[in-house]
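Missing here: one protein chain of the complex. Every other protein chain is in place.
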Amino acid sequence: MAEIILSHVSKRYGKEHGPFAVKDLSLRIRDREFMVFLGPSGCGKTSTLRMIAGLEEITEGNLSFDGKHVNDLPPQSRDVAMAFENYALYPTLAVKDNIEFPLKIRCWQQSRIDEKVASVAKALQITDILQRKPFELSGGQQQRVSLARAIVREPQAFLFDEPLSHLDTKQRQVMRTLIKRLHSQLRKTMIYVTHDQNEAMALADRIAVMHQAELQQVGTPEEILNDPANAFVAGFVGEPAMNFLDVEIRMEDGGPAWIAHVGCRLAELPVTLNPARWQAFPPRLQAAIRPHHIDFSVTRMRATDLAAEVGTFESLGERGVLTVHLQSQDVTILTAPDQTFCKAQPLWIHCPLEHMYFFSKETGKRLHLDCFDRRATP
Amino acid sequence: MRTSHLFIRVLKILGLGAYFTFALGPIIWIAMMSLKNSNDVIASPPKFVFTPTLENYKAITVGQHAQHVETLRPDYPKYFLNTLIIASATVVVSLLLGTFAAYSLARFSFRFKEDIAFTFLSFRFAPELMVILPLYIVFQKTGLNDSYSGLTAAYQLVTLPFLIWVLRGFFEDIPREIEQAARVDGYTWWGVFRKISLPLVKPGVAAVVILSFIFAWNNFIFSMILGGERTQTITLGILGFIGYERVLWGQMAAATMICVIPELILAFFVQNYIVRGLTFGAVKG
Amino acid sequence: MADIVFQHVRKCYGDHEAIRDLSLEIRDREFFVILGESGAGKTTTLKMIAGVESVTSGTILLNGRPIENLTPEERDCAMVFETYALYPHMSVYENIAFPLRAPGRRIPENQVEQAVLRVARILGIDPFLDRRPAALSGGQRQRVALGRALVRRPAVLLMDEPLSHLDARLRNEMRTEIKAMRESFGTTIVYVTHDYSEALALGDRIAILHQGSIEQVGTPSQVFRRPVNRLVAESLGDPPMNFLAGTIALDQNRAVFATGDMRIPLPDGPRLRRCVGKEVYLGLRPQHIRLERHRPDTLFSLPSKLFVQELLGDHTVASVSVKDRLFTVLGKTDQAYSIDEHLYVTWAPEHMYLFLENTGETLLAEGD
Partner (left out) sequence: MTGYALRTQSPNPPHRSLPYLLTLPALLALIGILYPFVLGVYYTFTNYILTEPGNIRFVGLTNYIEIFKTLDFWKAFSLTFVFAGSVVIIELALGLGVALLLKDAFPGVRILRSLLIIPMMIPPIVSALMWKVILLPTDQGVLNHILSFVRFPPIAWLGDSATALLSLIIIDVWIYSPFAILIFLAGLQSLPKEPYEAAKVDGASGWFMFRKLTLPLLTPCIVLVTLFRLIDSLKVFDIIYATTKGGPAGATVTLHIQSYFEAIRWFRMGRGMVYLFVLWFLCFIFSKALSRLWTKVLMR
């Protein structure tokens, strides 16, 4: 059982008025939840994790485990286990000694230790390397050992600090699956830090996106992907990245309002929409649309199609990535892998309004037109 | 928890205090001694409070006689100059001989490479007299005894293995690909060495030069056996203040300060490289 | 203008044979990608072309002329290193100008300046020309390395994993950019990578290198759709292809894939019939497999158990255990299954691959 609550937690390194590493973070991590902190490097996600572990002091705010205030508790009294980015194995100890280290500290009987280590080693498929030293192991094996060392203690909560970032693609995939499986078997609270949005999406029950020391959004992977709270989240999540276009909303007398990108019509707003909704928007807007939501055609199909010119086409086996030049910028479109394009070939692209997101250009805040139910169209 | 923390802190401070008193006390004492007049120096029990005077420094540099006390002819400036000449020449020769050897040992693979490298190193671990005594006989025969060139040659034993090993480490630190990139960019190995490798190890070379200089400066046994009246070095000179017939503690202290202060200043410039230097590049401090 | 031919090239480091009997033809102005895992010998191959590694035996011909005895500076190659290998003590400008200032080239300084500025503008690094490499971001250093290689219009441009140290987002951007710029390079390009999507996106042709030997050379679609063996099939695709061990058997006079008591029909053909009784692997790409709760009405399905499922918002990745192997399944659905639930994996017959167990040779590829 572990519900972890951060309330108004801040962290500064060094001087009193130094920059914030984490700023006013409030977050409730539910018992048995898999919570992922996602963000670019330097966003404060690791600092947050280390504060939860007790490796970093909390400058301001409150941290509680199951309602108990733990700010001043040393790490060993918090009953959490941690897996580190570079595995943090004890370099001079053999794998078995590494795994039983936490139990030795707790003065378990050797027979009980052996039993426990054997069962954990079996679960993580490292039985045959128990006698080796860490430096003889591959990255994947090292991370398994570090997971074993964490599991063997049966702690209240697990903390993972980018555990897969040093593994190659294949190993990462395998370990990701393993961690996900462990979570459903152990049914313990897990907090996982990563900069890889794919990993976050795959593992999380909920994701907390952080940027520049601040929490941007908390939600399920689906919410983060389909209902981003601001331009940063929208741009950070999703592969290839969302396309952003500078737009403004215009209306000529009587006619319907439309969304214009450098003077061209991009989309028309439904006439049923109350103009008061968008009239409150700031003048400078950004429209965003995911690469797989853009349609394209060789001939102009609609009045709102934009003229474009083929830049590059990359066929990636299962899918193709098409980059087209608009007047002002490039736009990425996801296509089938077996298309053929000529360089500089003219193309018309269409951005369906129901897949467009709007953000304030200044603050990056999401602006809702509310004419579509976002959840219904994943 | 808090009290035990405090206790440990106090213990730490006491430990450090004790060690640094031990480490710095003697130097401070000698510095004080160098400022004492001839009576204060030999006072028993020793004086901690006295009127400082520069008479010892004057005596050894310009030869000014102090009251009632006989002074040596001021040979000290000559010793200083001798040491300066020999140490500088030694470093220059080592640098000329050693840089290429270090580069070659760092960058190329060839037969006997490790054996050659270890032979250089093994002189660091040999007792000095093992080489010096026979060398003394060779020098006597060839008339190199008590000559600057002879000493410079012999001092190579002190500086050359050191310079080769430490510089080799610095050259090895340059990513090989940077040199390969320059080769591909159209430069010969010599061009690469001149334009890329050498500029990149510049700080290393500076550190090695300074440390070699200090080691040569500090040497005693070479100049004692192979030197003589003409080439007497500073270490030997300081020893000369303590003879059978007279002991000039104050002047010895002053000579020590003059000998030591320039090299301490030099050493502070390269302190980041000192561990690396003293371990022949084994620890990259 | 340059074509490169490898004839039976070997390279040994001591006892270790890094490249064994490599024969290869790289055409003039081709974008040629060498794909392989780390340690496959990719970088060694590249460095042998550049001349910074020697050839143990065999010949490399550049424009028909053997070059293995030429020093690097005598070959007209430029190289972009994985670590960028920028000269840390020079400014960006000096770095790019460095190859032009080589004594052998005797290029007047005003031309050097023009060339550097031109390249810097193309690559968008003209604002940083005065900076030292240490003051640049990874992407910017990458561009400088590229600029240094391009400034002298080399006959051959060698690129050694130039994108591997960039983060995912930047890597995709730079990949697209290299693709866009390649026409303006006007040189033969040999590009080394371990990332199959880079290889597919950039290459005119791809060579798959494994433990010092070439497995296959072909266009992206050739190597992706018609891999010559299991190794090639496995190295292209993320998540990689799933494999299931079994044998080819005859069932009612038709070739079938038999595993345990399951039989999966195979398209009939003399080639497969000849292999009856052989141990084989069935290969299926993750995106070609569907999961069903109920036994589907097709012969192309196998029972399985859900190991774990990852819901990725717009698609899901499921790991299911089929027999004792874990299969990865990519799906569009947002259907959630529970752990250890019994499911069926099913696929369309045209998406099956079949590989011999012992040699890995492809018996059946997509569309056969």
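Residue numbering begins at 1 within each chain, and the chains themselves are lettered A, B and C in the order written.
Here, contacts are C-beta pairs under 8 Å (C-beta built on N, C-alpha and C of every residue); 3 or more make two chains touch, one makes a residue touch a chain.
What you are looking at is a predicted structure, and each value in this text was computed from that prediction instead of being measured.
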Of B:Gly15, B:Pro52 or B:Gly243, the residue in touch with the unshown chain: B:Gly15
Contacting the left-out chain in the complete assembly, out of B:Leu6, B:Val62, B:Leu129 or B:Ala206: B:Leu129
Of B:Leu54, B:Ala206 or B:Val283, the one touching the omitted chain in the full complex: B:Val283
Absent-chain interface as seen on chain A, which is shown: 53-55, 74-78, 80-82, 84-93, 101-102, 105-106, 133, 135, 146, 149, 153
Absent chain, residues of chain B that touch it: 12, 15-16, 19-20, 22-27, 29-30, 33, 42, 44-46, 96-98, 100-101, 103-110, 113-114, 116, 119-123, 125-135, 137-138, 153, 156-157, 160, 164, 169, 172, 176, 188-189, 214, 217-221, 225, 234-235, 238-239, 242, 249, 252-253, 256, 259-260, 263-264, 267-268, 271, 274-275, 278-279, 281-285
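Following the convention adopted for this analysis, only the chains that are shown with their structure count from here on.
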Chain connectivity with chain C absent, coordinates unchanged: A | B
Whole-Å gap between the CA centroids of chain A and chain C: 27
Residue list for chain B, restricted to those that touch at least two other chains: none
Chain A residues counted as touching two or more neighbouring chains: none
Chain C-facing residues of chain A, complex: 168-170, 173, 176-177, 180-181, 184-185, 195-196, 198, 201-203, 221-222, 224-226, 239-241, 292, 311-312, 314-318, 321, 323, 332, 338, 343, 378
Touch list for chain B against partner chain C, complex: 175, 177-178, 180-188, 191, 195-196, 199-200
Contact footprint of chain A on chain C as seen in their complex: 38, 167-169, 172, 175-176, 179-180, 183, 196-197, 200-202, 220-221, 224, 236-240, 285, 287, 307-314, 317, 319, 326, 328, 334, 339
